[in-house]
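In what follows, a single structure is set out as structure tokens and then discussed.
Heads up, this is only part of the complex; the chains shown haven't been moved.
So that you can tell them apart, the chains are marked A and B in the order they are listed, and the count of residues begins at 1 in each.
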Amino acid sequence: VDQAGDAGRLGEWQRRAAETRARFHAGSPHEGVASSNPWAELDPELASVVNDLAMGVGYAAPELDLKTRALCTVAALVACGEERYAANWMHNALAVGATPEELVSLVRQLFVYLGTPRTVAGFSALRSVLEDRDG
Amino acid sequence: VDQAGDAGRLGEWQRRAAETRARFHAGSPHEGVASSNPWAELDPELASVVNDLAMGVGYAAPELDLKTRALCTVAALVACGEERYAANWMHNALAVGATPEELVSLVRQLFVYLGTPRTVAGFSALRSVLEDRDG
């Protein structure tokens, strides 16, 4: 085991994750699901590692820009029927440059694959996000 | 009922759908799932309307470019565990400008939401698509 290399790897993920989080937060003061996350409370070590993997390895990679990645995550979470997570990532997408019209157009596009209940849940998430911003 | 308006609406969807299909096919000779679609065989009218809605209303709308839309559809289909549809839309994404590296990076990003079995199915779809292109 190359511990020096591993140290660099884990530290690099954490550094990139911090940068990615800063970019999402710069665009919006929204706190998101994480603010009272039961995983972070009961299993802080793995919750933190997984968040670093997501932000530092998944989102920080250069192949796709952050707005495209956020929209793709919204699509995946709407597909899963995860309304609260979808809302959180709609906030993140808006924070890195997506517009409400783009989000409407994305959820609309997904209907033919997902059917009505998941589509309505996606629009319900979006409505709560837009009300949150306007309120 | 404003039949003239409705005629325009349905005709407009069909016209835009034909344009969108041409853009996907220009980039690639791939035929896709549709070539032996049991829905089109057994219920041709609704299958055709739904395809026109998808292509002429969902994908043709100007808010998002076709490559971003194709990547989002890939994300949704990987999330649903629909490996064959995901492969088809990976072909479509490549046809409108996505690269294999972007698709690898997208599926990797989805792991933290979907877990291993769905992620591996996404990479399995991608491997079959890349072998198909290289073969």
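Note that a contact is a pair of C-beta atoms (placed from the backbone, for glycine too) under 8 Å apart; a residue touches a chain by one contact, two chains touch by 3 or more.
From a predicted model like this one, the values you see are computed outputs, not experimental measurements.
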- Message: Starting from the 2 chains in place, I would like the total count of identical chains in the complete complex.
- Response: 6
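As a convention for this text, only the chains that are shown with their structure count from here on.
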- Task: Could you report, rounded to a multiple of 5°, the rotation needed to superpose chain A's C-alpha atoms on chain B?
- Result: 180
- Message: Could you work out how far the Cα centre of chain A sits from that of chain B, in whole Å?
- Response: 23
- Message: Which residues of chain A touch chain B once you look at their complex with the stated criterion?
- Response: 50, 53-54, 57-59, 61, 63-64, 68-69, 71-80, 82, 85, 99, 101-102, 104-106, 108-114
